[in-house]
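Pasting in a structure now, in structure tokens, and then I'll have a few things to ask.
The complex is shown incomplete by one protein chain, all other protein chains being positioned as in the whole.
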């Protein structure tokens, strides 16, 4: 079927590679294993642990975004990347402002 | 897992029983008789005219974006009427029930509505006006205009477009059903927790509200995705971002808010549903629930939703003012930037709905300042509109009247909003009717812009104008009505009257409430003129008085949608136009390309009709009904039906049909003949010259 061949030539069908998926897979397991190991062995004091885990989560998310979801600026993917980048500040505002709001709220209305 | 319920319950009918039919309430029985008479009259009329087949083929199963948009508008208009009746009831109750010595009728100690009934009326007024009247009208407008403005033949996903319409309609239908079967939420349109929790609202009212919001919210999310994809992916050749017309820019920003904000509504409604159905503790009082979390999440959606309602009207006003000033829009780039600045800031202002919650002053200051910042881009817009009008050739046709009306409403509503953004002032005015006056004033901006859009684009869609003389009467009666209702309301708020009162303890407020009542009378006059305008214009359409030809409707049209014929054929553009300028139509007029015809016509692919969205809507309505009444078997069956229809659709690949080039040509020739026959006195457009463009 000629239509099938044209379809498979589409830039988005050809996005990604075995190497990218495999590297992403191995690194994801290594990083999540590292995070798990830190928690399981209580290797770090709590404030440091919090920072380390957030850092690992951030690294994992970026890694998967690039290697699994193939975020890039190629014509086929440019608008997906743009939409994602515009969404990120909203996610941060939603969560950070909520934490801030309720932290001060509990300080003031629910003294322990 | 499920929470135990008080009262009657059966497996087959759930909570449904005769005790939920409010046959002893004369107001509801009256409404029921009215609704049944109107419904029967419509059914009888359609049967008599033999229109069922036509309606099914041409409207219900249609995936044409213009028809879907029109159905959105019609649904919005019906719900606007319902919300208006609620408003009349609220105002009448408050005017009657001011002071301890006022009389009471129909079980009420003051006025004619007992508190529980009154609470349901204002709850449904807010829910209906925001979610089922104004929002569908805006989405309908985008549906009709955006594909035309970007030079496309349909939306990016015509099938999803239809589903979005029907999901919104299902939500509206559930709200309407609650009038006659059961009750509606008495916890306000914001669903105040913990009042809306099962412990304090054991009836089905809040459940109706929840499922109506849930289903229509999903519909709005889908609709927003569709608009963004249409604008990003479906623009005509040559239309770079800089050439995208302003209305499409505002549609884009509005739909971005739709995609990002409505999912939060889905979450907050789902969590409250779980509280009420499964017994979790998200917003309960006790056992780790946090009712302030509800406020936080609700307004995290609610405030972006407010800008969702205002951004598109800004686009309409921009289009209309540029058109009727015969000038290019002043400061286009700043206009676009201001639009997105407002959309962006909308993610840092939601806390101003609950400044008094008790969080720290730092948080309040952050949100207060962010709220005041909104005034800057809005001010930029206001001045841009004024500069557009400056030295223009102004024509005060009805659309322009409505648009200039918003220029007066916007500063009043906006500045009262800035007053409320100051935290200490808000501590005084929170929950007073000053707040109500403020946001109604802003919603009036939206409504005025909607009327501007309807009168402006009506000839685009139907090929004839609405009667301008009656249109001016509609406008002026709205102005008088809005002034009479909302200016006293500001005063009442400053005098300390709080919102949501079914009884006002201070008789000295009654004169103001009477003035408001007079305003409601003026709204009735406006509604009368509105009906008259539609009736007269449609009746006289064939007389040729308003009949128009190709693009010479208002004499100052500028954007791409006017490149298509009026009325727009089902395929929009016989051949897709190549876009040279932002104001493509003004450019074509100036360059003398108005009557240019394509060298040859091509085959056109159009989406086929499908009954699946309508059937899915039916299943979704049954699902919503079953969940409200907790009829689990029916819920499971209807949900399975929805999934089955979706899977079925995924197996249908033959979703488009081809209109052969010859047919397109025939259709076009027919249009040209019609135009030449009916618009013999059409001013030669070449004469308009370049002055029109600049």
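As written, the chain order gives the labels A and B, with residue 1 at the start of each chain.
Basically, a residue touches a chain if its C-beta (ideal position, glycine included) is under 8 Å from a C-beta of that chain, and two chains touch if they have at least 3 such contacts.
The rule we apply is simple: contacts and distances are computed from a predicted model.
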Discussion item. I want to check something: the complex is missing a chain, and I'd like its UniProt protein name from "Imidazole glycerol phosphate synthase subunit HisF", "Purine-binding chemotaxis protein CheW", "Cytochrome o ubiquinol oxidase subunit III" or "Branched-chain amino acid ABC transporter permease".
Written reply: "Cytochrome o ubiquinol oxidase subunit III"
Worksheet item: Given the contact definition stated above, which residue among B:390, B:419, B:596 or B:611 touches the chain not shown here?
Response: B:596
Worksheet item: Quick one: which of B:215, B:264 or B:421 touches the chain that's been left out?
Response: B:264
Worksheet item: Going by the touch rule given at the top, which residues of chain B touch the chain that is not shown?
Response: 156-157, 160, 221, 225-226, 228-229, 232-234, 236-238, 259-264, 266-268, 271, 274, 278-282, 286-290, 293, 296-297, 300, 328, 575-578, 580-581, 587-588, 591, 593, 596, 598-599, 602, 605, 647, 650-651, 653, 693-694
Fill in: Footprint left on chain A by the chain that the document does not show
1, 3-5, 7-8, 10-14, 16-18, 21-22, 24-25, 28-29, 32-33, 35-36, 39-40, 46, 49-50, 53-54, 56-57, 60-61, 64-65, 68-69, 76, 79-80, 83-84, 87, 90-91, 94-95, 98-99, 102
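Convention: only the chains that are shown with their structure count from here on.
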Item to complete: Could you please specify the touching residues of chain A with respect to chain B in the complex?
Response: 79, 83, 86-87, 89-90, 93-94, 97-98, 100-102, 104-105, 107-109
Discussion item. List the residues on chain B that touch chain A in their complex, please.
Written reply: 228, 232-233, 256, 260, 264, 290, 292-293, 296, 300, 344, 347-348, 351, 357-360, 362-363, 366
